[in-house]
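With one protein chain withheld, the remaining protein chains of the complex are depicted in position.
Labels for the chains are A and B, by order of writing; each one numbers its residues from 1.
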Amino acid sequence: MGLEDLADSLGQNVLTTTLGKVLGWGRGNSVWPAQFGLACCAIEMISTATAGVDIARFGSEAMRASPRQADLMIVSGRVSQKMAPILRTIYDQMPEPKWVISMGACASTGGVFNNYALLQGVDKVVPVDVYIPGCPPRPEDLLNALMILQERIKAQGIIAQ
Amino acid sequence: MSIEDLTGQGVTITPTGQSGAFGGELLTVNFGPHHPSTHGVLRLIVDLDGEQVKRVKPIIGYLHTGIEKQMEALRWQQGVVCTDRHDYLSPPINNLAYALAVERLLGVEVPPRAQALRVIMSELTRISSHLVWLGTSGIELGASSVLMYCFRERDTIMDMNEEISGFRMHTSYIRPGGVMADATPRFLDMLAKFVREMPRHVDEYEDLLTMNPIFRARTIGIGRLAPEVAKLVGASGPMIRGSGVAWDLRKVMPYSGYESYDFEVATHDGCDCYARYLVRIKEMREAVRILGQALDRLPDGPVNVDDRKMLPPPREELETSMEAVIHHFKLFTEGYSVPPGDVYVAVESGRGENGCYVSSDGTHKPRRVKFRSASFVNLQALERMALNHMVADLIAIIGTADTVLGDVDR
Partner (left out) sequence: MIAEELITDKGVSAGDEWITVPAPRLREALAALKEDGYRLLVFLTCVDHLADASKQWPARFELLYELRDMEKLRDLRVRAFVDGEPPEIHSVHDLFPPANWDERETYDMFGVVFNGHPELTRILMPDDWVGHPLRRDYPVGGEPVEFSEEHETWLTPPTEA
């Protein structure tokens, strides 16, 4: 019942850390994607959300339909000329902090289609954090990209972006 | 008065001039291209009288990829890669349409083992496409467990795709001249296991949905498409078979050996969303039947046409034969040429009649490749099916049309 016993019991029940680490832990482990499934990669994105691969284990439980309630935009699929302004509008509607994963070859660089109709890479309109190659990438690739992003978010600290 | 489009798309939306109940105005709502339930980037301008839909105007083009232009810039054998990607839920079936068209222009016929493997891949893809439809339609109507069940089986099919071609989705397996590679013994084992177990899984989906009162209330009587209207607007696939018309290209205009398989055409007289659901469930069962038959009588033999001017020689020959090296070089630098002419081949995909029109001018690149897209034509029926339904039913109707926007926009 002395001071040493008090310090002992507190030591086992109290963790000390920095504010940045707590914020990073909180933000990183609950990244909610905004659905931006465009084409074939969207089917693999849905596959990632289903039981075989299960992105919900990593915190992306809720794939929000509204960008205002999402942190992450996974651009999965090819972005055509008509869709590019809408992509930017949805990105602008997301609140800070926000991240973008460009999933697949078409979103990263235009993919198989080097022609007039597609944006040759979604990074021409939005800033991208992680690029995933593949046509389409495996669901596990998307999970890997999410984990890379999570490492980056956790390392970010208090100052976002 | 017209409403300017704020996203700068340049689309002008003019109200219909109709008035609603009690003399009120119609409300014009934009179901934007970014929407969780439109099965892709489809934009709808909907005029509502309260909750009732008075007019639906689809605006497409948000996924236009320029595939037809791209194929004019690629050689004949390279074009297969682009055919995978327009109807992205059934890549081998699109490959098949293109391959059959090129083969018909060249006047070659593939060996029987290749035809059987093509049928196997087509039917596997048909099942996988219907599974994606069922999963996403289920979750749009609120039945979220159906998604998990369906994608579990789809994962099995993707594993089989990977075993036979190395790719999960865009296999490019079926090519002009035959198929990419022979089936491995492991693939045949996986297929046998799948054929044994799939009927039980289809029973599971039916347990979840067929007698479910909520599902029935949301789909029976919704989205009526009378048979005469279906024939008039050129609908195909489950859209027309759900209205009682037994039109299946595999039966009426068979290709790739389908005439030798014993299967029924799934039809239902209901003409509504529920009828189309039953048609697709039955199609999955019939596809499993075809797979079983194809597996049982898979003939032995080569899987490619034996024409060195069209297909590269096996790599072992390159070490010993000079001719093989020359063929290999010519094929991979210039590619083969197809005699001038044009042809249209239609195949039955999960959505309906997907066809490939190829026009050749005798060079090593196509002059024009046009894809007749079942979703493009089926989507035009949306305006007629959705009239006077509620907004929530509109989601069910878009789901039942099973449009793939990649196919609509190409």
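Simple rule for what comes next: a residue touches a chain if its C-beta (ideal position, glycine included) is under 8 Å from a C-beta of that chain, and two chains touch if they have at least 3 such contacts.
The model shown is predicted, which means the values in this text are computed figures rather than measured ones.
Visitor: Pick out which of B:Leu141, B:Ala324, B:Val377 or B:Leu394 touches the chain that's been left out of the picture.
Guide: Within the whole complex, the residue contacting the unshown chain is B:Val377.
Visitor: Quick one: say which of B:Gly24, B:Gly166, B:Pro199 or B:Pro340 touches the chain that got left out.
Guide: B:Pro340
Visitor: Which listed residue (B:Val29, B:Ala217 or B:Leu232) would be found touching the missing chain in the intact complex?
Guide: B:Leu232
Visitor: Touching the hidden chain in the full complex, which residues of chain A are there? Just list them.
Guide: Listed in rising order, the touching residues are 81-82, 110, 113-118, 120.
Visitor: Give me the chain B residues in contact with the hidden chain, please.
Guide: Contacting residues on chain B, toward the hidden partner: 9-11, 60-61, 64, 66, 68-70, 72-73, 104-105, 107, 231-234, 247, 252-253, 340-344, 346, 353, 355, 357, 359, 361-362, 367-368, 370, 372, 376-377, 380, 409-410.
Keep this in mind: only the chains that are shown with their structure count from here on.
Visitor: Between chain A and chain B, what is the gap in Å from one C-alpha centre to the other?
Guide: Distance between chain centres, rounded to whole Å: 30 Å.
Visitor: In their complex, what parts of chain A are in touch with chain B?
Guide: Chain A reaches chain B through residues 35-40, 42-44, 46-47, 50-52, 65, 67, 77-78, 80-83, 85-86, 89-90, 112-118, 135-136, 138.
Visitor: Which residues of chain B touch chain A once you look at their complex with the stated criterion?
Guide: 7-9, 32-36, 40-41, 61-67, 69-70, 73, 81-82, 85, 88-89, 132, 135-136, 147-148, 151-152, 154-155, 158, 168-170, 405-406, 409
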